[in-house]
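Every protein chain but one is kept in place in this view of the complex.
Letters A and B mark the chains as written, and numbering starts fresh at 1 in each.
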Amino acid sequence: MSTASTPIRTPIRASALRLGGYSVRLRPRTALAVLGCLLALAAVAAWTTSTGTFELTPDRLWATLAGSGTRAEDYIVWTIRLPRLATAVCVGACLGLAGAIFQTLTRNPLGSPDILGLTQGASAGALVAIVVAGASTTVVTGSAALGALGTGLVISLLTRGGDPSGYRIVLVGIGLAAILAGVNGYLLTRSDIIDATRAVFWLTGDLNGRDWNQAATVAIVLAAGCAATVAIGRGLDAMRLGEATAIGQGAKVGPVRATALVTASVLTAGGVAVAGPLAFVALAAPHIAARLTGSSRSLLCAALVGALIVTAADAAAVHGVGDRQLPTGVVTGVVGGVYLMWLLVTQRKKGVVS
Amino acid sequence: MTFSSVGAVGAPPSPLLAERATLGYGRVAVSERLDVDIPEGEFTVIIGPNACGKSTLLKALARMLKPSAGRVLLDGRDIHSQSTRSVARRLGLLPQSAVAPDGITVVDLVARGRYPHQGLLRQWSAEDEAVVAEAMDATDIADLASRSVDELSGGQRQRVWIAMVLAQQTPLLLLDEPTTYLDITHQLEVLDLCAKLHREGRTLVAVLHDLNQAARYATHLIAMRDGAVVAEGAPADIVTADIVEKVFDLPCRIIDDPETTTPLVIPRSGSRRPV
Partner (left out) sequence: MSTTATGPAPTTSRRVTGLLVLVALLAVLAVLSVVLGSRSMSLPEVWSGLTDADSDAYPVVTELRLPRTALGLAAGAALGLAGALMQAMTRNPLADPGLLGVNTGAAAAVVTAAHFIGLSSFTGTLVFAFLGAAVAAVACYLIAGAAGATPARLALAGAAVTAAGYAYVSAVQLLDSATLEQMRFWSVGSLVNAHIVPIAPVIGLIVIAGIAGVALAGPLNALALGDATATGLGVDPRTLRVVGIGVITVLAGTATAACGPIVFVGLVIPHMVRFHTGPDQNWVLPYSMLTGAAFLLAADVIGRVVARPSELQVGIVCAVVGGPFFLYLVSRRKVARL
């Protein structure tokens, strides 16, 4: 392939950053979307940290963050608001990323941890802890995580070998989701009203009272999930061309799929265990991200959009309805649902949905 | 009983071959103990009636299907024992059922073909760019670069897929029915392109359903029926009335194509066997 004697006549609009033998692809539209999300996230974060029953002006906020705030300010910002914010960001990123991975894996626009049973698995774990054991928050969290992971494990065991397409994952997922929904319903009817209220509250999804421990837990899960995603990112992308083409290009389809399933399950477990099954984030974030970035599936963008959704929803839940705090899950459900409805109504052309 | 016009002694070893391979799906075997050599530097076309196992053979050669007995060898070693990435640098595959992600542009899709040459930190080198440009020139789709693949006609889309496989830069190219759904002009365009790639030194293996096109373009033919190879060799030797009738149940006569002097199959009228 000599390029000296045959000058390239075709301009290719694909830019890259090159250094030595290394190169990184630059996608302007994706970069812009990522930047936009980060800016929006920062704005919401600043607003939610300084607003509330105890208001902070921007310079006081800055001072507190730098370490020179009063005791009251320190308490409000560092002990109440920042951990909640950090949890919201990490949970949203986990769910957005998990949703994007599942949609690629199942090649179905509805493929999300909610539909595939992982959220119900987490709920089952939490409900068992609440209703059967009347347990503390930590135990509920751990139990929910185990529930989600267990469901992911069952899916991978039942889809091992055989038909390699995403179709089988989908079917096993919905079967498991249905079983677990039945179990959850049963647990709800067998509990007393106090436990039932607590259970429904958890099932709605909320970020109230989240502390640094929980934020740190989700952050670690997110970091691990991101590392795994980076490792399989190229392979996942190749699989979008269909199994046959992906194999032909030398993608390790089997290991990539297995890793993707595990990664998405762990991410879901982390997010749902700490914040409950926040409705709709994992389903909507990838769609919104796809709309922002065009055809390139940016997993990073899906994670950021997820973080943005949860953070904004949490801000609205805390401050939106007079002095009554709503559970965050209500807001993500309503806002996410309404936004997607609006998207569908205004975008009549094909190509935006999925 | 196989009729072969390929000289056995002194021929260079095949880069790609199936050795006593039993191929199938699930418990149903399509081919048993199949021996097929793909000669180096030839444009090999596999022909045969529907369900004769030609697509299955191609898939096995492309390591998509693992033989339940026997093996497939690439460069003398078992293809399944080599890393799939290194195989991808030797062997390019154009499958029948390729899926284009929604909204992807032509240049992005062709660029995907560079996958086996790229890595996490080698995402888009100058060489990638040059190869993609060349592949698009070779398939004459350079002016479609920024169009969305969804908007293209069938013929244009097929050229984009071929450009993608070309961008993979492999000495061996496997094509599974590359002319399906194309009109006659585009079919010949695709085949002319394949012939050109062959002249440039690549080894091609294609599954074609049109016997006359196969006879016109192939330099080596493999005729299959019921999972076994019935005849293989140069078209002039293989495309005879006897063999065509044996493989396709089609009584015919053979004349020389006035344009290319390759064999041309003329089915006999009125005396075809009932299906």
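We take it that a residue touches a chain if its C-beta (ideal position, glycine included) is under 8 Å from a C-beta of that chain, and two chains touch if they have at least 3 such contacts.
Worth saying up front: this structure is predicted, and the values here are computed from it rather than measured.
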item	value
Chain not shown: contacting residue from A:G235, A:G271, A:G294 or A:P327	A:P327
Identified contact with the non-displayed chain, of A:V77, A:L176 or A:A303	A:L176
Given A:I115, A:I130 or A:L267, the one touching the chain that is not displayed	A:I115
For chain A, the residues touching the chain missing from this view	108-111, 115, 158-159, 162-163, 167-168, 170-172, 174-176, 178-183, 185-186, 188-189, 193, 196-197, 200-201, 203-204, 279-280, 283, 287, 326-327, 329-334, 336-338, 340-341, 344-345, 348, 350, 353-354
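Here, only the chains that are shown with their structure count from here on.
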item	value
Whole-Å separation of chain centres (CA-atom averages), chain A against chain B	43
Partner chain B, residues of chain A touching it in the complex	1, 3, 6, 8-14, 16, 18, 21-25, 230, 233-234, 238, 240-242, 244-245, 247-252, 294-297, 351, 354
Chain B - residues contacting chain A, complex	62-64, 83-89, 91-105, 107-108, 111-113, 115-116, 118-134, 136-137, 142, 145-146, 150, 165, 168-169
